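One protein chain omitted, others in place.
Letters A and B mark the chains as written, and numbering starts fresh at 1 in each.
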Amino acid sequence: MTADRTVRMFGGGCGELTPPAQSATALEAVRLAKRYRGTWALRDCTLSVPAGRVVAFVGPNGAGKSTFLRLVAGLIAPTRGSVRVFGEPVGQRAEALARVAFLAQDKPLYDGFTVAEMLRFGHHLNPGWDDALARQRLAELDIPLNRKVGKLSGGQQAQVALTIAVAKRPDLLVMDGPLANLDPVARHDIMRSLMAAVAETQMTVVLSSHVVSDLTNACDWLMVLNRGQVQISGEVDELLAAHRMLSGPAELADEVAARMPVINDSRSGRQADLLVHTGPGTSLHDPRWSASGVSLEELVLAYLRRPDTTSLPRPTLTTT
Amino acid sequence: MLKFRLDPSSGVATYLQLVHQVKHALRLGVLMPGDRLPTIKEVVSDLAINPNTVAKAYRELEHEGFVVGRPGMGTFVRRSLGGGATADHTRLRRDLARWVHDCREAGLDHGDIEALVAMVLADSAQEGIA
Partner (left out) sequence: MLWLTWRQHRMQVLVTTALLVVLGVVLLISGLGAAGFAAQNAPATDCVADTPACSAYRVEMNERIHSVGELLGWLPLLAPALIGAFWGAPLLAREFEHGTHQLTWTQSVTRRRWLAAKIVGLGAAVTLGGLVLAGIVEPWLAAFDVPPYNVDRFDMSWFRVVGIMPAAWWLSAFLLGMATGALFRRTLPAMAVTLGVCALAFFGLLRAPSSYAPPERAVQAQVIDELEPEDSLYVTSYWIDSSGAKFTSQERHLALAGPCGTDETTKKYAQCTFSHGYRQVVEFHPADRFWQFQWTEAGILLIPALSLGGVAVRRALRPRI
């Protein structure tokens, strides 16, 4: 079947809307792989993310998202391959550690510390610590400095953890499921203050989630990880522009599939709905088909259902 | 200060929604030349959207000549939108209100009126092209 064909997308750079100062590569992984006790959590991941992006890192549970992020944060070492942040390999060197901030899944903090003591912790352990920024953020959020961290609500704890990560003034902020276990209000608040921090500091952010809808408006880059491999990596606007939902007669579906890669094919009776990768410059001039745009969520779901299909912004030979 | 709202179900790209809302505010006179648009940080900390999206919308507006960005100070309205003098606006609005009243008298509901307006607008646009 043609639908089995692997799709590779060319280009995918930053486009003219990204200011030139941000054209550096924030994150680059080359053939990155990690094995735990004989099981590959991550296999052969190669990708790069331009600076200044907010990256939605999605994938089903157990896809290897946490492993990837922990590798980027330097918490674990890869079995094979390499990760670079702004051109420098990650690892146990003070300069490398200072560039990346990491927010672990359960947002650990020292429960017995007061909020002020957590700030002091950040201050002592980070030469680039921005105390004014931290205090201002916490004041805006009405989080009392003299309260014990363990006595704060889940949302407030997440805010304190985020504040410590941001006040470190990293170039790259890595967040492993920052919205997990938070109520909808706290989720929105976290995203609001995260976006404000991004506007203020121009840092690059990678945040993982298995809920795409939480990230739709906040992220401008999409990375999809499935079964330990990168399935999609690209700019959200370009990805959305390169995919169409085609509806038309079922008997003509095979003909369309022969001309362009079909990511998702659902047919019911005489009607066929095809999510296709039109690619740049390709269009379908057939009045019997109606084309409509796809949402980020539809796109991600379609790809996740087809783990053999990829869309990656690098020139690669088309393989089977 | 202008406050943006997002309609997630509209299907319109977020940055375009922002552009439309600024233009709408310019038309209604909510925004006047010299007014400052909310900063990118203010918008994103309100809506939880990507700063690049706001920047893109502001660049679009700047490109179209509606606003001007002054580094370190903010983005300011340069000119208003909507033809005609304010006096004309008042008169036309009064006429339209009367017309809407007529429509209601004739038994048209909200949807009917909207459809009618859209149809007339489309026809007039066609005439414009022709």
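To be clear about the criterion, contacts are C-beta pairs under 8 Å (C-beta built on N, C-alpha and C of every residue); 3 or more make two chains touch, one makes a residue touch a chain.
Just so it is clear, the structure is predicted and the values come from calculations on it, not from any experiment.
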- Message: Going by the stated contact criterion, tell me the shown chains that border the hidden chain.
- Response: A
- Which is it among A:Glu28, A:Glu117 or A:Asp254 that touches the chain not included here? A:Glu117
- Note on the structure: Where A:Gly62, A:Pro89 or A:Gly128 are the choices, the one touching the absent chain is A:Gly128
- Query: For chain A, which residues touch the unseen chain?
  - Reply: 36, 73-77, 79, 92-94, 97-98, 100-102, 104, 106, 108-111, 113, 117, 120-122, 124-128, 161, 164, 168
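The criterion applied here is as follows: only the chains that are shown with their structure count from here on.
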- As the complex stands, chain A meets chain B at residues 17-18, 52-54, 188, 191-196, 198-200, 216-220, 237, 293
- So in the complex, which bits of chain B are touching chain A? 6, 8, 11, 13-14, 39-41, 44-56, 59
